[in-house]
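Okay, structure first, notes after.
Every protein chain of the complex appears in place save one, which is left out.
Up next is chain A:
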Amino acid sequence: MMLHMEGVHAHYGHIHALRGVDVTVQVGEIVTLIGANGAGKSTLMMSLFGKPGASSGRIVFDGEDITRVPSHLISRRGIAIVPEGRRIFPRMTVMENLLMGTAFADPANFNADIKRVYAMFPILEQRASQRAGTLSGGEQQMLAIGRALMSRPKLLLLDEPSLGLAPIYIKRIFQIIRELNTEHGMTVLLVEQNAHHALRVAHRGYVLQHGEIVLAGTGQELLASEEVRAAYLEGGH
């Protein structure tokens, strides 16, 4: 088992954002969390990193309890995140951005890793010495994914990767997620509002509402489910 969250509660001050969430991610799976704004999707992802920390419950990653591990040490255990809104370093070059992803990786792997990322995203190689802030939104998202991959993570977290992108890039990003999984065996936890795309690409999914998991099942099951259709897919893409 790659990741197991058990009865996790989390608070933002007085707001009870997660109310006993159980989530499991197996090795080699794509798991998606869908839900409306404010359902607690991003909170769940942040609580993996201890910000806010789980007030009760347990988070086990790769066989080790990481519930109380300080935030900056968690990513060094093999979790990489593609943050919401991409959060690339705009005044630094594409190359420097990729380098930032390797802050705690073995420098010996650098050449191999950057080759792998460039092979996946040829545009990044063409733009290597360009300032990252001058890239288009979709390219920035690729850079954020590439940066996360540079640390050779065991688990890749993607927080709303399709947010604010042109439709053509949304398609491309989900295609990339699938490729990462099938060709590179990457385990992915994907948080999305774009339920339709997310459920189609995911093996399994969870529906989050008011800080609780209200539905769980395979991607196909959830896509077919009446409740999911009514709540998240009507009028969708």
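Things to note:
Note that a residue touches a chain if its C-beta (ideal position, glycine included) is under 8 Å from a C-beta of that chain, and two chains touch if they have at least 3 such contacts; residues count from 1.
Criterion: contacts and distances are computed from a predicted model.
Entry comment: the absent subunit's protein name, as recorded by UniProt, is "Amino acid/amide ABC transporter membrane protein 2, HAAT family", drawn from "Amino acid/amide ABC transporter membrane protein 2, HAAT family", "cytochrome-c oxidase", "Acyl-CoA dehydrogenase" or "CbbX protein". Listed residues A:15, A:73 or A:224: the one in touch with the omitted chain is A:73.
Residue A:93 is the one among A:93, A:193 or A:220 that touches the chain missing from this view.
When the missing chain is restored to the complex, the residue among A:81, A:135 or A:223 that touches it is A:81.
Remark: the residues of chain A touching the chain excluded from display are 49, 51, 71-76, 81, 83, 87-93, 95-96, 99-101, 103-104, 111, 114-115, 118-119, 125, 128-129, 131, 147, 151.
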